[in-house]
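Excluded from the complex is one protein chain; the other protein chains are retained at their positions.
Order of writing sets the labels: A, B, C, D and E. Residues in every chain begin at 1.
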Amino acid sequence: MPTLTHFDAQSQAQMVDIAAKPHTHRVAVAGGYIAMQAATLALISTGQARKGDVLGVARIAGIQAAKKTSDLIPLCHPLPLTRIAIDFDEASVHHPGVCGIFCRATVETVGATGVEMEALVAVQVALLTIYDMCKAVDKSMGIHGVHVLQKQGGKSGGWQIANHEIQR
Amino acid sequence: MPTLTHFDAQSQAQMVDIAAKPHTHRVAVAGGYIAMQAATLALISTGQARKGDVLGVARIAGIQAAKKTSDLIPLCHPLPLTRIAIDFDEASVHHPGVCGIFCRATVETVGATGVEMEALVAVQVALLTIYDMCKAVDKSMGIHGVHVLQKQGGKSGGWQIANHEIQR
Amino acid sequence: MPTLTHFDAQSQAQMVDIAAKPHTHRVAVAGGYIAMQAATLALISTGQARKGDVLGVARIAGIQAAKKTSDLIPLCHPLPLTRIAIDFDEASVHHPGVCGIFCRATVETVGATGVEMEALVAVQVALLTIYDMCKAVDKSMGIHGVHVLQKQGGKSGGWQIANHEIQR
Amino acid sequence: MPTLTHFDAQSQAQMVDIAAKPHTHRVAVAGGYIAMQAATLALISTGQARKGDVLGVARIAGIQAAKKTSDLIPLCHPLPLTRIAIDFDEASVHHPGVCGIFCRATVETVGATGVEMEALVAVQVALLTIYDMCKAVDKSMGIHGVHVLQKQGGKSGGWQIANHEIQR
Amino acid sequence: MPTLTHFDAQSQAQMVDIAAKPHTHRVAVAGGYIAMQAATLALISTGQARKGDVLGVARIAGIQAAKKTSDLIPLCHPLPLTRIAIDFDEASVHHPGVCGIFCRATVETVGATGVEMEALVAVQVALLTIYDMCKAVDKSMGIHGVHVLQKQGGKSGGWQIANHEIQR
Partner (left out) sequence: MPTLTHFDAQSQAQMVDIAAKPHTHRVAVAGGYIAMQAATLALISTGQARKGDVLGVARIAGIQAAKKTSDLIPLCHPLPLTRIAIDFDEASVHHPGVCGIFCRATVETVGATGVEMEALVAVQVALLTIYDMCKAVDKSMGIHGVHVLQKQGGKSGGWQIANHEIQR
């Protein structure tokens, strides 16, 4: 039966030992989206020219948040991230029929453990930053579909998940 | 036509002026859930006794994250929070048929602007902390349905949203 | 029977509600000491002139740490501190026969809850900073006698404790 | 005559050069205790079941604080910690006759300098978190006996200290 | 003879007492510029369209840094900022003949002490962020002319300084 590695034999939380794990190049990609009213999306999409660059601010917030992951998630190890990149699309590209913004974060390190938490934190904070900037005009926004898309490096090698495999 | 208040007349991002707004008692409640395999949920649910207290760790992470909101969300004002509380339920209580954990965060202040971002950050970081602790046994988890449930205080008085009104 | 206010009726940790408490001027004083070998104390005491200012560095570390209290102690409220002061004495002034440094921190606010945690954090981090600077020459140092000396303001008015009343 | 390495030839504080030191596996263990009234200890000891999990919250606070060590202690180097574990006992196990909680923190890294400051910070913040949660029912608590118990790795190899060797 | 208020009668650094000072609306404006080669300025100026938004990233960095002022400057009080705005111009608008970018930060609070340090921190970090993004193509950049332009509120009422009055 599987057990949760963040707890020791006495069921006490701990930051698990990674001293003996080899340092390898690791990549994690996470994604998620914020759904909104069509009028809200229109305000963002025309932003660069007339309304301010909502996605540019959200991208910086996500990059900075990835670097704070071990401060936010209690049992995460601090890791020397070697790359962070964040992309946005209209959500309908990935989720037909959804009105909103999809965010994908790619985080890399050369280290002893994976960076999927860093990628997830980047996505969540980028989406929340969009929420913050749009909340005055739209109170119905919701954040959905946040999960890890793929990982490379480490003991398990490469791995990716199909959209339909995600628990909902 | 509505405009985004976080951008000035030249479309530059700014932290908006709240100096003249009265200080009132404000409450915000946000919620969201993490979906997972049934075996993962079983590990968490029996945790207090045998596997370690996943939800206890996630609750503390969410409380601490709410206090970091203005550090995470670039245009948020720092606010003196007067209360933070986080509750968990099985997700099926709120979303029939969903297997996972629902998180609700309540944040309060006496201040010049609302605390919905603080409540959302608390929910997201609490759910991500659950993700972190369970990711070794379940790579299919997804975070969904994160939104503001209700607000009290401020110019708009009380407000709450029905589940079906949320954009998906 | 007394109960712990940081837990709700379901025994869940929370940051307790202080919205309705009046804002008053509050002062807390905490103290504690680090014991060391006589040769170590001599290095510190002659420091200003020849060895570098150990206590000056420790004072700044303590002041800065007091401002991080709500980030360090999970259920502490963020408070707008209005004054922080840190004093050092030879420990023998307060604890006859002890060789080392005594630290006292005074923290003030105008707010809805007390600042004893901020004063205690300032003392602990100041003493740890002394430890850090001296650890290469003395591995026998110990930190002892850390407690709240007095409080003013708030519902309980003034309060102070005699040294012999402290639990050891 | 020994000198304090954190000061240069002009007696100015500095973060000392560790570029040429080899990276080795290092472990540090620190301990300390908080003394309290018997009724306070009883509240904590029965906590898991009825009063909330004081020690669970303190454990998370200590783990998170260890990761902030280089932010708290001015001349500490940032280090990639590979393990953090925190244990609690009744203080009387280690200090006969003392009523309270003993905390031990174990911190590990693979790096160029030791992690005793990280272990000490973890102990101090864990004990302060217990203080915070119990201060409403007991103002006589004191923190004592905080010191490094043992170190492994680095130039000096293994080292441990007997309780009676600690300066008081 | 004037004295430095951040030191007490024993010449020890302290965070000075502001508990008795009235809360008033306060504004501070600071400015400064980064000088660079003409080719570097050209890369930034055409950025919005083709090279990425250097000034947009710098603006967010400056806003976020202003909120960290009391964490960076040891004796600064934490203050609830009510507005932060950052503007950029070509430096030649303010300093004829200079090739580069001028940054002006406006910070406001309703509080017991001024916010000029927050405005200065915002300017410095915004300019350093420009430096970071351009350093691969220009190693000759320099930051100059950073000072407080004007203050409003508090005991001294309004105040502003002429460019020629600044010490160089």
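Criterion: a residue touches a chain if its C-beta (ideal position, glycine included) is under 8 Å from a C-beta of that chain, and two chains touch if they have at least 3 such contacts.
None of these values were measured; they are calculated from a predicted model.
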{"item": "Which residue of E:18, E:76 or E:112 touches the chain not shown here", "value": "E:76"}
{"item": "Per the touch definition above, residue among C:64, C:113 or C:167 touching the missing chain", "value": "C:64"}
{"item": "Interface with the unshown chain - residue positions in chain C", "value": "48, 53, 56-57, 60-61, 64"}
{"item": "Contacts of chain E with the absent chain, listed as residue ranges", "value": "2-8, 11-13, 32, 35-37, 39, 43, 47, 50-54, 57, 60-61, 64-65, 68, 71-76, 98-100, 116-117, 120-121, 124-125, 128-129, 131-148, 159, 161, 165-168"}
{"item": "In chain D, positions touching the absent partner", "value": "8, 12-19, 70-71, 74-75, 77-80, 111-112"}
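By our rule, only the chains that are shown with their structure count from here on.
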{"item": "Overlap residues in chain C, where contacts from two or more other chains coincide", "value": "8, 12-13, 60, 64, 68, 71, 74-75, 78, 80"}
{"item": "Arrangement of touching chains [line / ring / star / complete / other]", "value": "other"}
